[in-house]
Every structure is written in structure tokens, then in C-alpha cells.
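The complex appears here without one of its protein chains, the remainder shown in place.
What follows is subunit A.
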Amino acid sequence: MESALLVEKTILVVAVFAITLVIAMYSTLVERKVAGFMQARFGPDRAGPFGILQPLCDGGKFFFKEEIIPAGAHKFLFIIGPAVAMFTACISSAVIPWGQELTIGDRVITLQVADINVGVLYIFGVVALGVYGIMIGGWASNNKYSLMGAVRAASQSISYEIGMGLSLIALLMVTGTLSLREIVAQQEGFVNWNIWVQPIGFLIFLVCAFAECNRVPFDLAECETELIGGYNVEYSSMKLAFYMFAEYINMFVSSSLMAALYFGGYNFPFMYDLGLSQNWITIIGVLVFFAKILAFIFFFMWIRWTIPRFRYDQLMRLGWKILIPLAVANIVLTGIITIVKDTYF
């Protein structure tokens, strides 16, 4: 029985890993296609039909490019930097519940790699760790622009982690559990989605997720006009690709978190009224979950081509003076509403 569990989990881990990488890979293409769509042009369309082979070409190009390690750089940390960024991006998907149970024969398979009872905190910890990749890489490059980019990334990420954590606390007050599986299971159907009870919290979480992923309008860490390229300016070939890849994986993971925490995860309207068997509900649920994730990824890209970059002081003011007080107010409001509901209804 133990070995069966091991095999099952291994398959699940490999599948999640592969799906994550493929989605991250094709996000690069989709990003350029969306950019083309927003700016009324075609985007890449040479490699294969609709440019579908473009990510493969880019990947191949990155592998064969010359690898340059600057003379003044700290060699070991210079290599470790992108590896840490990639590693932390990949491990955060371990606690996300991708679907309900799947019954094959007499085995019940849970579509989640690890159901730990502090799942939300685990995600939070891994996000906090993500900044090390950027900081180590930026410092090891021995370049002032890289260092500035790394320092900006670190302070930005620390500032927005607080807002993110506070917005999650309000959510946890409503759900009463830290396990992601239970949070998603509570949001059955459509009216139970957490977005209806925590709209302010979701908004704060969304803004903070943009900042944590270093996406426009918060991509101050790689602000070309001020910093040439930011923390990754000395990087070339596959190491640079790892940094970019980690960014896309982070985008995927935060999209799936938003879908799971606020938009019901694998739950869809009328899921138990259609008279489907459990396996079909699970399969449709997984597809629905991925549709929600892709919608969020599209939203990330939409914002990128809509809103210009913030100035650094504006970024800090938004984080500390607007989002954090708003999140605290949201916690107080949630507490009051909970008590009123418990006493009078």
C-alpha cells in the first residue's frame, strides 16, 4: 500500500511539474500574442502554425548561446542565483489542490501532492524565500545596476508580503482553516466562492501578487529605463532564461492560488445537479480550475500592456500607506461582521 502511494504521488508530482513548465513555456508565446492583439499586430507567427513552435525555438536558442560569467562575479553564487529562483518557484505548487478524488479500480486518488494543515503558510514561506534567488544573483554579478535591481526587488517583495499576509488573515477568519484543500472544498458551487465575502481582500491580494511576481506595473526590479536590465543584466543564455522562466512559473502559481482561494478552485456552478459520476465531476473540475488559472494569466498580461510602470516612491507609498491600512481595516470589518452574524442570525 505504501509503495502504491509513493508511485501515485510521484506520478502526480511529475505531472504537475510538467504542466507547470509547459504552461510557463507557452506563457512566453501567449504574452507576445496578447501584446500583438493589444497593439493591433500579429505577434510571432513564423515558427509553425500561429507561431506555436516559437517557445521551442527560444528554448533551443537559450541552450546554445554562449555562457558568460563576468570576471569580477562570485562564480558559485552567480550560478546558484537562478537555480534558487527556479527551485522556489517550482516547489510552491506542492500544496495546491488540483481536483477532487479520482477513483480508479478501488483506489481513491487525491489530486493534490501534499495536504499539510498549514498550506497557506507554506505558500507564504516559499514566496518569502523567492527573493533570495534575485538577491543572490544581483549581488554575485558584481555590477551596480544588478545590485540596485536586487535591492529594489527585495524591498518591494518584503513590503508587499505584509499586505498579502494581512489580506490572507481576513480570508482565514472566514474559512477557519489553513489547509488549502479545506478552503477549496468549502467553496462548493458558485454562491459560496470566497470572492463574494472577501472582495476587498481579493483586491489587495491581487495587487500584492502582481508585486510579488515583479510584473508590470511593479517591475521596478528590472526597470530598463533606469537600470538597463535590472538584477539579471549580467546573465546570459540559460541562466537568464531560468530567471524569466521563474517569473512565469510564479505567475502561474499565483494565478492558481487566486483561483483556489477566492474563485472556488475546481468548483463550478451546478456541479452536483447534473447527475454526473464523481470521476466526471473531478475531471471537469480540473479543467474548470485550469480555465480559471488561464483567465488569470491572461489578466496578468492584459494589465502589462495597459498600465504603465510605477515610480519607486509611488510603489512604496501604495504598499505601506494604502494597501496595509486597507488590509487591517478589512480584518477589523471581517471580525465585526463575523461577530454580528454569530450573535444575531
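We adopt the following convention: a residue touches a chain if its C-beta (ideal position, glycine included) is under 8 Å from a C-beta of that chain, and two chains touch if they have at least 3 such contacts; residues count from 1.
Basically, contacts and distances are computed from a predicted model.
One chain of the complex is hidden; its UniProt record names it "NADH-quinone oxidoreductase subunit J", one of "NADH-quinone oxidoreductase subunit J", "C-type cytochrome", "Branched-chain amino acid ABC transporter substrate-binding protein" or "histidine kinase".
From the set A:Leu147, A:Leu203 or A:Leu326, the residue in touch with the chain omitted from the display is A:Leu147, counting the whole complex. Of the candidate positions A:Leu129, A:Leu203 or A:Met238, contact with the unshown chain belongs to A:Leu129. Among A:Ser155, A:Gln186 or A:Thr338, only A:Ser155 touches the chain left out of the display.
Considering the whole complex, the residue from A:Leu21, A:Leu53, A:Val118 or A:Met238 that touches the absent chain is A:Val118. Of the listed residues A:Ala83, A:Leu178, A:Ile228 or A:Ile283, the one in contact with the hidden chain in the full complex is A:Leu178.
By the touch criterion stated above, the residues of subunit A touching the omitted chain are 77, 116-118, 121-122, 124-125, 127-129, 131-132, 135-136, 138-139, 147, 150-151, 154-155, 157-158, 161, 178.
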